[in-house]
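I have placed the structure first, in the form of structure tokens, so that the comments after it can refer back to it.
All protein chains of the complex are present and in place, except for one that has been dropped.
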Amino acid sequence: MDAAINLKKQKRRKLLTPYLLILPGFLFVFGVLGYAVLYGTLLSLFDMDLMKAETGFVFLDNYIYLFQNAAFLNSLVRSLIFVFGSVSLGLVLSLFFALSLYRATRFGNFLKGLALVPYLVSGIATAVMFRFLFSGDVGLINQVLITLNLDAVNFLAHPNWALFVAVLTNTWFIVPFATLILLSGIQSIDPELFDSATVDGASKSKVLTKIILPLISPMMGISLVWLSFASFNMFDVILPLTGGGPNRATEVLAVYMYNVAFDELKYSLGSAVMVIILIFNVATSALYLKIFNTDD
Amino acid sequence: MKKKWTIVLLMTLLAVIMVACSGGDVDTTNDNEGDNNGSDSSVTNDEEVTVQVWFGREDFIPDDAFETFHEENPNINVEYDVVPLEQADADFLRNKNAGNAPDIFQVFHESTQNLAAQGAVLNMSEYYDKWAEEDPDSYNKLLDQAFDIVSYEGDPYGLAIHFGPYFHVHRNDWYEEVGLDPAGPETWDDVIEHSRMIKDAGLSDYPYATVGGSNAPPLWFSSMFVSMGGEYTDSNAPIIDSEAGRYIFEWHQTMMKEELMNPETIAWESGEMRGGFISGNVAYMPEALNIYPIIQEELNYEEQWLPTYQPVRSGMNDYTPASFSWPMLVNSDTEHPEAVTEVLKYLSSEDISKQVALRYQPTTNEAVLLSDEFAEAHPWFERVKEGFLNSEILPSHVRQPEIYTILNDFKQEALTDLEADPEEVTKRYQELIDEIDE
Partner (left out) sequence: MLAKIKWKLSEKMYIIPLIVLVIWTVTPMIWAFSASFKTKVEVYETPPTIIPNLMNFSNYMTVFNYDHFWRYLFNSTFLAITSTIIAVVASILAGYAFARYAFKCRHLLLMLILIPRILPRASLIVPLFAGISMVGLADTYLSLVITYTATAIPMATWILAGFFKVIPKSLEEAAAIDGAKSWQIMWYVIVPMSLPAILTVSIFSLREAWNEFPFALAFTQSQEMRTLPYQLFMLRDSMGMQDWPVVLAFTIVSILPLLILYLIFEKRVVNGITSGAVK
């Protein structure tokens, strides 16, 4: 009788344990971030504006306004270009880096360590360094061009060049992590597969396309998710680098949102932009996970 | 199994304790909130009151850190902090909603109109009347601008202790070299023509420097607009669809087309413009008094550079220089307006504001501006004194941030779309401004 009750108690405890274990973490995450998402979503249905005294419920007006607003639509387009550019450049670079790091024997560990370094630099510091690299009069790039008797390019003054520099800076910042994720995928492939493939006389490109790529596709999915979120949300890098200019050429969604919420103090409109970014992010990640089928 | 529970509890507790410990280090400003609530609004009794002040830059803090003030007013305790001007208005409003905003805070002058319109700041008329009556000596030393800058519909909502008009500096040594009158350009057309001569003489690749970046507010641009005869509506919106609006657009187009301005101008913030002038790469920039000491470190005043008023549009005779300011505003929720007035009196007093004026920004205290020490610290002041004393604040709209966004877009279009028709562009941007100004 007693034993039975004890057993029941134990069983209940055993059932509760995992929930207790995850409780502290979930309290933090949902107490802070979950709250922010919910409150932000709610806020986007009002017209809270620090420049105005009263606030009212406006339902979807903020969203309707946004999709009719040239500046927002511009920043949406700029964001898509920026994300597409960063993701494609980032994926190509990280794949190349990962493949060659896998092959590297001498200095292999050193190079792997070096590859991750940019990941540890803050976005602000990255932006400062790249602005210094590309600015007109003091930048290394232009000084090299001039030394080579080529024309200097005003990278930050020309809309397309500025967007290109922003993509490059962002890529520098986000590639390291993607590289190591891909590397982990390649390393987990059974080396015997390579050997048998080489014995069978498969060419290098065949090995790559027929063995490596399919096998690391889950890892590709994860690095794609990482690359595109980091780019979609990028703010720390662009604000000090170009401030969204010239002519709003680098005003991606996160920067647009910052300007709306913190320069013009339209909090609700800013929150509406947040919701839109969130929807984009969820949609892209669902898409990637579907394509690359990362079940585990 | 009981142990498992305990360990979970312990670990959670540990986390909580660590959070709490970090809380122990929390800044004390919040703790003082309690003092405010408890005390009475009158200063005449012996009860101690606390006045919280946010300065927008560290340089605005008086040298003695309120020591003399505390000696003179033993019952008023001033606590101050530095909240950057760039975020002061937003931080103030957010903290005000939460009930812990400071009594006095410093903002860019453009914020005044909006804060007053939404009732977030306090009308100081009655306290200033008392001040004028009780201590006319100190009150009368202040220029009218001290009160005008912070006025909304005729009433002051704070005090503008420091301000400065935009002037213009040029390289008079280069002017002499190319055979021009070293006194400098008189009109903006002169600037174009003289720039060409300076460029042709190989003295500078890009003679004119200004701030074209989208991160910087269009302050320099607006001061230029005023000097070109630009006007504002009664509600302080710029009238771009005008002679001046078309001229400023065309002027920038011309300067860019002929490469008289650096092709990177559109990415420039004030630091790059100033760096260009100070390092001897450009011939002109539109800058104010506070930068001159930095110029002086590298270039010799009167031998290499001179300050003048901004040039005017051809056909105009003169203009009133436009100034900008970083006024102190008073929280409408303050419980000690008398104590606040004392703090403002102290900050604007001759002794205290002189300290700041000698090393940083000029003041609205006329006695300081006319003092020998000021003349010694700023030898160039003599040349622009009259314009300085008569300058008028750059008009700002209730929805100034949005106006600024439009002006910045307009400015950047002038720097990039060199073939655009000024007529069409100014009309287009005027419509955007009208939308906001309705």
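Chains: A and B, in written order; residue numbering restarts at 1 for each.
In this text, a contact is a pair of C-beta atoms (placed from the backbone, for glycine too) under 8 Å apart; a residue touches a chain by one contact, two chains touch by 3 or more.
Since the model is a prediction, treat every value here as computed from it, not as a measurement.
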- line: In the whole complex, of A:Ala115, A:Ile174 or A:Leu224, the residue touching the missing chain would be A:Ala115
Field: Contact with the hidden chain (one of A:Leu43, A:Val83, A:Ile174 or A:Ala249)
entry: A:Leu43
- prompt: Where does subunit B touch the missing chain, residue by residue?
  reply: 1, 3-4, 6-8, 11, 14-15, 18-19, 22-23, 25-27, 29-30, 54, 57-58, 81-84, 86-87, 91, 94-95, 97-98, 100, 269-272, 274-275, 278-279, 290-291, 294
- line: Per the touch rule stated above, subunit A touches the missing chain via residues 15, 17-19, 21-22, 24-26, 28-40, 43, 93, 96-97, 99-101, 103-104, 109, 111-126, 128-130, 132-133, 137-138, 140, 143-144, 146-147, 172, 176, 180-181, 183-184, 187-188, 204, 222, 229, 232-233, 235-236, 239-240, 253-254, 257-258, 261-262, 267, 270-271, 273-274, 277-278, 281-282, 285, 294, 296
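As a convention for this text, only the chains that are shown with their structure count from here on.
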Message: On a C-alpha centroid basis, what's the spacing between subunit A and subunit B, in Å?
response: 37
Message: So in the complex, the part of subunit B that touches subunit A is made up of which residues?
response: 1, 4-5, 8, 11-12, 15, 87, 89-90, 93-94, 114, 118-119, 212-215, 262-267, 269, 272, 281, 398-399, 401-402, 404-405, 409, 412-413, 415-416
Field: For the subunit A and subunit B complex, residues of the former touching the latter
entry: 10, 13-14, 17, 20-21, 23-24, 50-53, 135-137, 154, 156-157, 159, 162, 239, 242-248, 259, 262-265
